Structure formats: C-alpha cells, structure tokens
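Only a single protein chain was left out; the remaining protein chains are all shown in position.
When the chains are written out, they are named A and B in that same order, and each has its own residue count from 1.
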Amino acid sequence: MADEVIKTQNLEKNGAYIGGKGFCLQRDSEIEFKNIEGQCREFYPEGELNLVRKRRWYWEIAAEVLVKVADFCFNTLGCRFSTATGEDTPRGFTILYHFSIDRLGLLISVRVILPHDDPQVDSLTVLGQGFEWIEREIHEMLGIGFRGLGDTRHLLLPDDSPEDYHPYRRSFG
Amino acid sequence: MLKKLKKAALARSLWIYHVAASPCNNCDIEILDLLTPRFDVERFGLLLAPSPRHADLLLVTGMVNKKVLDRVLRVYAQIPKPCVVAAVGSCAISGDLFVDSYNFAGPLDKHIPVDVYIGGCPPKPEAMILGVVRAIEKLKKLKDL
Partner (left out) sequence: MAELERKIIPIGPFHPLQEEAEYFKLKVEGEKVVGLDIQLGYMHRGHEKICEGKTYDQIPFVVERICGICSTSHPFACVQAIEDAAAIEIPPRAAYIRTIVGELERIHSHLLWAGLAGHFLGYNTVWMWAWKYRESVLEISELITGNRNHYAMFKPGGVRRDIEGGMIPPLLATLDELDKKLTMLTKAVLDDPVLHKRLEGVGVLTREKAIEYSVEGPTGRASGLKIDVRKDDPHAAYDWVEWEEIVCQEGDVFAKTKVRLLECLESTKIIRQCLGKLKDLPEGEIDAHMERGPDGEGIGRYEAPRGEVFHYVKGDGSMYPVRYKIRAPSSMNIKSNEVAVLGSSVADAAITLAAVDPCYCCTERIAAFNTKGKFLYNWNDLVKLSQEKTARMGGGS
C-alpha cells in the first residue's frame, strides 16, 4: 500500500527513502560483532567487558575515564545514546550509560561505580545535548554530582523539594 | 422570571472546563473523543470552555501530584460557584496504583469537593456521558437553591 502511495505521489523525488526490506544481513554478521569487541578491548583493556548476550554487553570502567570511553562509543563507534540508569547498590552509586549501535541492534552498557560518601563524576554534556536531562534526573534522584553540568535545576521533582530529598536512595523513606 | 431563564439556559448548554492534573492522557483523549462524530456531545449543548471563569462543570483527570496541585487549586478558585466537579478516571478518584508514590499528593477529594465520580481506567465514553448527565442533574438542583 505504501509503495503505491509513494509511486503516485512521486515521493522518491521528494526524498522518501524506503529501506530495510526483510532481513538485514549486517545485523547478524559475526565479523562485525567480533570487530567491535576487538576495538573496545584495545581501546581500554583495563575495563571489564562482559558479553552477557549477543546484543547485550556490559562494560565496567573506572569513573576517571568515563568521558574518554563515552567519546569512543559516541563518536568512534558511532553509537546513539539511549539513556542512563542510576542505582544505589551495596558497591556504591552505579551509573549505567546505555549506548546503542543501531545497525547491529547492539547495546553496550558502560558502568561506573561511585563511592557513597562523595559521588561525583564528569558530565557528558561536553559530547552532546542528549545527555543533559538524564544527568539532571540522576542528580536530583540520587544526589550524584556531575562536574561540568551547567543546568542543575530540578527536572522532575517539585522546585521546593528539600536539598537532601533523593527518592532513589536506599535510605529514602 | 430570571430564575426560569437561568434554569432553561442551563438546560440548553453546559460549559465544561477540563484540567489535567498528572494523567496518562487516556482519559483526556476519551474526553476529546466525545466531540468526534461517533459520540458528538455538542448536540446536547455541551461545550468546552476556554477559561475557568465561564465554566459550570470542572473535569479533572489524572493523579494529583505535588507540582500540579497548586494549579488545580487555582483553577478551582476561579470557577464561579456553584459549580460541579467531576473526578474522571481512577487516578483522580483515588490515586489508582500511584498511592505508594512519593509524588502523590492525595486523592482529588482531599483538596477540593468532588460531586461526581466517573470511574474507569479509562472510563468509556458512554460512562463519561452518564457522568455528565448526573452532573447536569446535580447542577440543576444546586442552582435552584
């Protein structure tokens, strides 16, 4: 049906591109996956890269190299930033940054662990605007400091919430 | 004479003002659905008011959260009394599954007096029409006083 409409409207001339018929061979390519794994291990060998499932990788890195690794994922590998998950765990405050390589359907989740007594990490807004809101959300929900995050206003909570009101902390409520 | 005119005027058209507290939008879309050709409540003389100052009936959807509570109270303060308030959907009536949330400010009738409860998640358009009919009946009684 859509192809009929596209033909009668001459939409190819107007720039409608239809792609992805049926299966996408590149998506299942073993070589591509091995290639990316090699690049990650070579870039930061000290990190713990865990290939939990074919399309779900978890990469634990030191907080100091976060901007370097995120830049590698966002720019060198060409990932799209999906979102970040903040969590209060016994090991410390964990932030998982989820980067997606869309053409392979691969999600690389980069994990940093911050100490409970002084959770601070560099902001990734230097790489792009897409990081700002989620950092503001993690900042207000967990009380984690993002060095270089210009706008630290409340995103979701009421503006008059007290300073130490962090609903996602285990000590809350 | 004026009283009869007022009563007759009310029977002909009812101005509805809709305020969304913190809804998932389902109830709001079903309210808008009432205006589409299938249900078409305009033929009953129900119109959406552009301002609370012209409204007879206030429809509130969604769970009242702490940030939006102020706005709901302000809108209620501006509606000329007597008016009828309808809580549309389970979230406005009781908070539904959000009762445990840290951002929940309490069910709607904790903050403003509610006259009609239209239950459902979301209430079917037929249920909303029934709720509005009850509201009209109540409003008629109120305005008679």
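Observations on the model:
Methods note: a contact is a pair of C-beta atoms (placed from the backbone, for glycine too) under 8 Å apart; a residue touches a chain by one contact, two chains touch by 3 or more.
Please read all numbers here as calculations on a predicted model, not as lab measurements.
Shown as candidates are B:Leu47, B:Ile112 or B:Leu130; the residue that touches the absent chain is B:Leu47.
Summarising the interface, chain A meets the missing chain with residues 1-6, 8-9, 11, 14-24, 27, 52-53, 55-56, 58, 80-83, 85, 87, 96, 98, 100, 102-105, 107, 109, 128-130, 132-134, 154-158, 167-168.
In the full complex, chain B touches the hidden chain at residues 17-20, 22-30, 32-33, 35-38, 42, 47-48, 50-52, 62-63, 65, 67-68, 71, 74-75, 78, 91, 96-98, 100-104, 121-122, 124.
The definition used in the following text is that only the chains that are shown with their structure count from here on.
Chain A and chain B have Cα centroids separated by 41 Å. Those residues of chain A that touch chain B in the shared complex are 157-159, 167, 172-173.
Taken in their complex, chain B has these residues touching chain A: 66-67, 102-103.
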